[in-house]
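Only a single protein chain was left out; the remaining protein chains are all shown in position.
Let's turn to chain A:
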Amino acid sequence: MATRQTQSLAKIMRAPAIILLLIWMIVPLGMTLYYSFLNYNLLNPTQTSWAGWFNYQYFYTDPAFWDSIWNTLILVLGVLCITVVGGILIALLIDKPIFGQGIVRILVISPFFVMPPVAALIWKNMIMHPSYGVFADVAQFLGMAPVDWFAQYPLFSIILIVAWQWLPFATLILLTALQSLDGEQMEAAEMDGASALSRFIYLTLPHMSRAITVVILIQTIFLLSIYAEILVTTNGGPGNASTNLTYLIYRAARLNFDIGGAAAGGIIAVVLANIVAIFLMRAVGKNLD
């Protein structure tokens, strides 16, 4: 029934949702763009004036700026590496028929249901804490000095927490890809003399490439805006050691009350995110068609 009439009807029916989504996106973006050219401080909100490019210059010359870009990149790449590699390994493991498979799968997926601040606080106070944490207990049991994770390896600690949260997502997507792998192909490869490792490299990995692409693209979108985990654990410190771009923007807006500067940072983040997206689509997007 794809007549011209039903098509135009479909357009009219779709329109409200699309228009709503558009407004939802355009209005905040437009306001951010507008604020980024204003001198606008919450300590003195009535006194706004046109600032031109000053906010951008100010944000860009902030000594924390390059640190934050670098940290953002390490954070995204680190989490991606851990979740993709770990996700493939866990998916391979739980794809095998075992007793209690259903429960094991639910357990594996469960971290995804924990809210980011809650997860980060649990990691901070119950797992990584230098005196109460499980890691400290293990270290002491082995006769080593406990590690003060957030002071000594702040960015790595945050990568660990975020990776723990996103591992279930990667595992889930990769597991479904794994389950659609044709068993006869595997048997054919076995007959062809391929070892388990060769079968993984030549059959399983290419088969999962599309799913891996999806995992990388979706996770990158969310990982660029990691914020809650940093706020409740290190507060971006020590120094700027765990400040990423999102957190730097938060700091400008909420600690310095500089709305104009934060808006400029936001626009820079949007531009950077788009650059990353273009690179990603070039690099891995061909797997999607």
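As a convention for this text, a contact is a pair of C-beta atoms (placed from the backbone, for glycine too) under 8 Å apart; a residue touches a chain by one contact, two chains touch by 3 or more; residues count from 1.
Keep this in mind: contacts and distances are computed from a predicted model.
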Name of the absent chain as recorded in UniProt (options "Cell wall polymerase", "Allophanate hydrolase subunit 1", "Multiple sugar transport system ATP-binding protein" or "Probable alginate O-acetylase"): "Multiple sugar transport system ATP-binding protein"
Of A:Gly30, A:Pro45 or A:Pro206, the one touching the omitted chain in the full complex: A:Pro206
Residue among A:Ala189, A:Val215 or A:Leu245 that touches the chain left out of view: A:Ala189
On chain A, residues whose C-beta touches the chain left out of the figure: 182, 184-185, 187-195, 198, 202-203, 206-207, 209
